[in-house]
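All protein chains but one are shown in place.
Let's turn to subunit A:
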Amino acid sequence: MEEDSHLEGGENNREIEIAPAIIAVHPTQDSVAVAVGSDLRVFDLRTDCGVSLVDDSVEPFHKDSVRAIRYSANGKLFVSAGDDKLVKIWSTDTWRCISSVSSEKRVSAVSISNDGLYVCFADKFGVVWVVDIHDLDVNGALSNRKAAPLLAHYCSIITRLEFSPDGCFIVSADRDFKIRVSVFPKKPLEGAHEIQSFCLGHTQFVSSLAFICSKDLPQGFLLSGSGDSTVRLWDITSGSLLDTCEVGSQAALSESDGSEESCCAVTDLCAIQDSNLVAVAIQGLQGIILLGCDFSSKTLSVAKVVSITEENFIPTSMGSSSAGELLWFVTGISKLRDADHKSLARLKVVSGLRKKGHPESPDQHKPVVLGDEEIPGSQKLLEKLQGSLSIDQSVFSAAAEAIKTAMCNLLIKKQYPTESREWRKRTRNDRKAKQ
């Protein structure tokens, strides 16, 4: 059956194995982490040098593409997980792996509870698991944990997991256009059985989630990005759709290449802390779109489109610290089929997103794409996180196309004509893959 052949690693589905580069920024910007394929790279901004990860196993510590990385809210822990069915928890002081959790299926999303006591991860079959880490010794020896099932989206790939700002809810988004808001219970190991709401409205896979808050509204609103080229604003308590922003048309306006609009998916969202802004990365756009959220009217509007002009740069992942001063983004791919390159990554930073100082001055956002030398850590950071300093423009265009195809193949249900469906039924194999 289609589901199983994706998951058990069908030999003819090579495109699915291509993974986009992802980035995570430490809450107080002590470090920045980038994962490209199975390679996990961290740069320590306090000591201004690259980090050597320590683990019991041999490098690369992940045997297959890393699909999700995250820092805990207090910055003490870092989690990485992916196609090798491992969730690795690292201490950010020593950068040693302090726990490795096995998953039955490939991991597609990861999140850490706000109090840092639980790690949740989701697999490609739709189950969200929870691991109790509050007695995990940060300086201790490797202790491998077992995960308990928390909740499930029946037979659907879960694309994102997010905890609400007050820690009361856990939000899970899937490729079947659904967003589920569940009460995060006092005893998570017994399961999150109480569903608060479903946020339904997207007409394609949901690819990204972010919460945006203000001082007056600490519980904030939920934002979601989707393959339907929209970003939507939700009230998670009721599941109501507050506003829809058609960012896809913005991407088409800025880009003049007039290519097919088939899969202009929103790939990532990043809420800029202490502001009403959220950054949107969308396929086909070389740059990012900044949306402003009006908390009183509960609406979204395009504040600015930040274009990257000198390079072919379509971001695949974004991150920022709690201070929200800088927005970091990366574009990259684990490997290109035809090229000689093993993997590619290019990192850029945008600053000037938050209003500076004076409350009387006009609402001017002057976001600026920083040059390589202006980025914190500059050359050393770029070398460590990108893997190299030199970039080949033409290869990045091919990379963007490959990632777009991979995402569509993974998250959009293939429509087979009737004749081939019958043939596929005949050849399908229900046996479990050999372990």
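Assume a contact is a pair of C-beta atoms (placed from the backbone, for glycine too) under 8 Å apart; a residue touches a chain by one contact, two chains touch by 3 or more; residues count from 1.
Assume contacts and distances are computed from a predicted model.
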{"item": "Absent chain [UniProt protein name; select from \"Cytochrome c oxidase subunit 2\", \"Adenylyltransferase and sulfurtransferase MOCS3\", \"tRNA (guanine-N(7)-)-methyltransferase\" or \"Oncostatin-M-specific receptor subunit beta\"]", "value": "\"tRNA (guanine-N(7)-)-methyltransferase\""}
{"item": "Residue in contact with the excluded chain [from A:75, A:188 or A:201]", "value": "A:201"}
{"item": "Sole contact to the chain not displayed, among A:117, A:183 or A:242", "value": "A:183"}
{"item": "Hidden partner interface residues of subunit A, rising order", "value": "1-4, 127, 149, 151-152, 154-156, 176-178, 180, 182-183, 185-186, 190-195, 197-198, 200-201, 203, 239, 413, 415, 432"}
